[in-house]
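Below is one structure, written out as structure tokens; comments come after it.
All protein chains but one are shown in place.
Order of writing sets the labels: A and B. Residues in every chain begin at 1.
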Amino acid sequence: MSAATTARPMSVRTLTGGSRLRAGALIVLNVVGLMAFLWPFALPAFTGGNENHHADGPVILLVLLVCLGTLLFVELGRGGMGPKAVALLGVLGATMVALRLPGFVAGFSAMFIIVLVAGNAFGPSFGFLLGAVGTFASGLFIGGLGPWLPFQMVAVGWVGMGAGLLPRTGSWRVRIWALAAYGVAAGYLFGALMNLWSWPFLTTGSAVSWSPDATAAENLRHYLTFYAATSFVWDTFRAVGNGVLVLVLGRPLLGSLDRAARRMRLEVGGDMNVTPAPSATREGAVDVEDPAPVLGAPRGVPVGR
Amino acid sequence: MTEALRVDAVSFRYPDAARPALVDVTLEIEEGTFALAVGPTGAGKSTFLRVANGLVPHFTGGSFTGRVLAAGRDTLAYPPRALADAVAFVPQDPGASFVLDRVEEELAYGMENLGVDPAHMRRRVEEMLDLLDIEPLRGRSVRSISGGERQRVAIAAALAAGPRILVLDEPTSQLDPQGAEHVFAALQRLVHDQGMTVILAEHRLERVAGQVDLALGFDEGRVTAGDPAAVIRRLAMGPPVARLGRLVGWDPVPLTVRDARRLAGALPARLHPVTPAPGDTRVELRRLSARHGDAGALRDVDLIVGEGEIVAVMGRNGAGKTTLLRSIAGVHAPASGTVQVGGHAPRPGIDAALCPQEPESVLFAETVAGEVAVTLKARGIDGVRPEAVLMELGIADLAAHHPRDLSAGQRLLVATAAIAAGQAPVLLLDEPTRGLDPEAKERLARFLRSHAADGGTVLFATHDVELAATVATRVVMLAGGEVIADGDPASVLGDSHVFAPQMTRAFGPGWLTPEQVAEALA
Partner (left out) sequence: MHPGAWILWATCAGMVTFTTTNPFYLALIVAVAFFVYAAQRVPGPTARSFRVFAIAGLITLVVRTSLVFLGTVDAGNVAFAALEGARLATLLIVFGTFNAVTDPFGVVRLAPRRFHEPALAAALALSIAPRTVAMVGRVREAQTLRGIPTSWRTLPSLAVPVLETGMEEAVTLAESMDARGHGRGRRTRYRPAHWTPAAVVVSVASVVAAGVFVVAAWTQRGDLHPSTSPLAWPQVQPALLAAIGLLALPAFAPRPREEP
């Protein structure tokens, strides 16, 4: 009888976990997803320019949804997350749901802080999952499932993923300021992206409209005007709110999450296959490998100020 | 008979732990046994329970020696999910372990994981509903049911997949007496009518000690398995009848009220001791009515509490205990009537400090001392060191620990310290003994007594009859928002069936603690 019957080999700690092929596929899909958001600029380059814009509308939307759907499908539709990851997603997702509404001023939503710190603490893969799942649950909770949901899920997922890509080594100060700066940038980017997919539909026929015949630069100019007029103030609230929350809450929250990861023997940044592998040592003791160094010296250790 | 659980020379150390949690444990538990794990906090009971279903070492990591056979399966070869149909595990806080929303679906979850076909699942769900007596709850949301019901739903959910071994971690620590009764009755049925093997860890031994076949005494990772009376006799903090047995020198110690009576014979009714007159009035409630949601939580309550009193507020869940405490603290506005603390309307936190039902909800500092320091600073109190406050609760040695690394009992003491540091004369505690081990309870009792002796006032809401019997100078009973009894513990507790301490049950009103009885028998 071998103890290894229960063991799953420890995953390679790569960006997204798993084989190179999977990593490559995910990168491609993420780029495609990004294209789906940026289609007003990208599309004219691909189509010849159809006179009747209106007929394009539903088709374009369908294509976008398919792209995003595939991205979500691959990222989310995987087995082997394990009870620890699911439980964490559930609890953190619940916090996102609880925080979506309170303190709602313009675009600010406290739920972003959860995605930011959890993404930073548990890695890009988890960050994306949490962003997507939390947004979905949040939509369900407030009874607000709308056509924007796939876009929002992916966009919030990207916020979480980015937070996981930030440097996690070094002093607390560096870590927190980097996360705060990212939070501000993410606030604006998120708003810009979410605005972008709806812009052409909202503004056809007006002076800041999108046009498949115009050049990318012209479209960009139009969009920026549109953005300044509508979304900018909204997004500033969000961006500033994110930054402030990270500065105020980042360190204590990250401390809690780091401890939780340690307690749960979680491998951070991996493929979410968190079953530790038992292996026999010389004395006959079975050492269930700690998938460390999860939070050992390389990161999270506060260097003296 | 075959063995349900066989443990061979098992030693286990958690990762990053200084000392091993289990040391060379060898024992066998036969099928159909009702086994009880006892011992102080940190001695290894919880770890042992998790060894039985493989959570140790698969879930926790760590260094593991030895072999465990659960229902014939080697737990090293079978991770917890592979043992799900052999061993059922119910954690201490079942509310946190529910996965789905409706009771019926929760019961089916385990079977879904095991790939049981739907027709069979339907039958098993019905059986479980009947077995645990929870059929009326089937369509309810798990959030809407009481603590005792939740515990039974958790047991049903764990058993639905068909295991013959049931492992429970302190199932009644969070429950009121009625809830605890129902759970123990269910466990009895499972053992006697169904032939299941049940292993549970408990601190509150009054009800269960007399019902079990086997006791496992834990002490710093080592286990002594044997006859319940023998094992419990060795405990420093057993149930009152056992403590009485130790004091008087009986061997074997009684484990039930009936055994105690047989050994002691009848005792004359005890003269009620003269309770010292309370000091100046500190808390005064006149015709206080308050609402909670749509219901009237308090109705025309009159209550006067003086300095130096320790008042136990008792009653069923929903009787209004929490609302009463919160009204005195000044955070629950009265619908009519008045609340006065120190002669005026209570200033929250300044006149009366409240320790909430979940003490964890106040802990956020990095160290225990830091936690106390936060309150000192917030209240602007100079010249008092946090360690001094900690010493009053007997936890000065924990000053540098992270509050979240501590046991439930230690956390309560830390929270109490953090709140008492505000130097409010009136100290209010809402169900402080939830999940509390006897050592921490003892420390708390000592602190409450000294606080009252220094001129403070204490009111605590509790289900814990033994604590009320030991430390309270006065007992107030609430039912439906009204005060139905108010007086010294001997009379009030002696008069009640549900809320009578073991000594009272054994020997009649007036007898509250084993020490009193031992003295009389000497």
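Here, a contact is a pair of C-beta atoms (placed from the backbone, for glycine too) under 8 Å apart; a residue touches a chain by one contact, two chains touch by 3 or more.
Just so it is clear, the structure is predicted and the values come from calculations on it, not from any experiment.
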### Task
Just name the one of A:L29, A:L64, A:L179 or A:A260 that touches the chain not displayed here.
A:A260
#### Entry: Residue of A:M81, A:V115, A:V159 or A:A192 touching the missing chain in the full complex
A:M81
### Message
Considering the complete complex, identify which of B:V38, B:I155, B:A186 or B:A353 is in touch with the unshown chain.
### Response
B:A353
### Query
Of B:A35, B:A71, B:A84 or B:L413, which residue touches the hidden chain?
B:A84
#### Entry: Sites on chain A contacted by the missing partner chain, in the whole complex
52, 54-55, 57-58, 61, 76-98, 129, 132-134, 136-138, 140-141, 143-147, 201-208, 229, 244-245, 248-249, 252-253, 256-257, 259-260, 263-264
### Task
Against the chain that's been left off, what residues of chain B make contact? List them.
50, 53, 55, 58-59, 79-85, 87-89, 91-93, 96-102, 104-105, 108-118, 121-122, 125, 138-139, 142-143, 157-158, 161, 329, 331, 348-350, 353-354, 356, 358, 360-364, 374-375, 378-379, 404, 418-419, 422
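What we mean here is this: only the chains that are shown with their structure count from here on.
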### Query
Cα centroid separation between chain A and chain B, in whole Å?
42
### Query
Which residues, counting only chain B, touch chain A once they are in their complex?
11, 15-16, 57-65, 74, 76-79, 82, 364, 366, 402, 404
### Message
Help me check something: in the complex, which residues belonging to chain A touch chain B?
### Response
1-3, 5-6, 252, 255, 259, 262, 265, 275-276, 278, 283-290
